[in-house]
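Omission of a single protein chain aside, the complex is shown with its protein chains in their original locations.
== chain A ==
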Amino acid sequence: MNNIYLSQLYRHGERTIIEPYPNDPYKDPKLWPLGWGQLTQAGIHHHYVLGNWLGTRYSHLLPKHRDYNLKAIRVQSTDVDRTLMSAEANLAGMFPLTPEEEWGGLKWQPVPIHTIPEQLDKVLAMKYPCKRYDYALHKFEKSAEYKNILKNLGELGNYLQKNSGMKFDDLKIFDYLYSTLLIEKLNNFTLPEWTKSVFPEKMIVPAGLSFAKPTWTPEMKRLKAGLLVKGMLSNMEKKVSGVEDTTGQNITVYSAHDTTVANFLNTIGVFNMLPPPFASLVLVELRETSKHEHVVMVHFKNTTDPEGVPYILTIPGCTEACPITQLRTLLQPVIPEDWDSECHQHEFFDLTDDQPYNTLAIFAVVTSTLIVFLVLALTSVYWTKQKPNHIYHKLNVETL
């Protein structure tokens, strides 16, 4: 089977902690000279080696000798320092400088990276406002299923809240604390005594669950990661149909976050419910069989180790090598037709739940009913004032 197109989606490399927790013994900023949430030297190195691994594995999709040119690859990153830097390091490994490419400086060459500000990014940052999604999330948070999950985690949450000083009012707090402890451990900081009974084993389950939460229901999947899935799928379909797109690359790269990786995997139905490690990587390969059929294979490199082996993931309802037409059918429910207009649809008359739009809808219905009654009442008062004489007069005439 011939590999003819590839999408890569990776998480950035190892970073410093986003924010220390209130009782963190390592909260002194001097311990983190790079600042919060920044890619570390280990993170740079992992992505550099990973880039070289990718370049070797997919050299058949790259220009000869892995020379770089503007059509060799398309890279899209979220607009965050650590993802931009990870992509730069990865590309430095993927396109090592060949003698032909010497430019008189370093054994390195620049490769442009597309990025757009987070507030304009609908595909990769996954933070663009979508009212319909907010409603779906709100509805899920009120559901018995979610409340039950939180209830089962109550004891662990209380223990962690008491010791860390963090407020455990959301599932994602488990991951915040989990990742902070993980990074401190990676930096050889001795973790406090209280962590021993819970980290990492007991915390990894709720931390992993927190990654599944944003894409829990089909509707949430569709509105959260649907555009990314749609983009990848339509790129592959263009390749299959031979439509020459303007750029013509064989490889598209997405440099993003653990949430992006988890949202994507959960949306196509293959998430393992564990926090995606640093520099973990999803590979979506489009292949052409000897019978000229097009199939898609999904691999997941579930490790920070840049030379680690990727696993094949099978999309539910399909085979390992999933025919692209079948994949389109299977993923149809999670692919938005028109994301923007779907985001603006509100269910005004869904009265089963006390979500904010319903409150608004009820208010609107009640107010307009009241106004209608008021108008009717005023009209009838007016008529009763005007008509009686008239009617009386008429009757009078008739009796005569």
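Here is the rule we go by: a contact is a pair of C-beta atoms (placed from the backbone, for glycine too) under 8 Å apart; a residue touches a chain by one contact, two chains touch by 3 or more; residues count from 1.
To be clear about the criterion, contacts and distances are computed from a predicted model.
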### Query
For the chain that is missing from this picture, which UniProt protein name fits: "DNA-directed RNA polymerase III subunit RPC9", "Acid phosphatase", "Ribosomal RNA-processing protein 41" or "U3 small nucleolar RNA-associated protein 14 homolog A isoform X1"?
"Acid phosphatase"
### Summary
The one residue from A:Asp79, A:Asp134, A:Asp170 or A:Glu237 touching the chain left out of view is A:Asp79
### Message
From the list A:Leu39, A:Val123, A:Met203 or A:Ala279, pick the residue that touches the absent chain.
### Response
A:Leu39
### Task
Can you work out which residue in A:Tyr21, A:Tyr48, A:Trp216 or A:Trp339 touches the chain that's missing from view?
A:Tyr48
### Query
Which chain A residues touch the hidden chain?
33-35, 38-39, 41-42, 44-45, 48, 69-71, 79, 81, 84-86, 88-89, 92, 101-117, 120
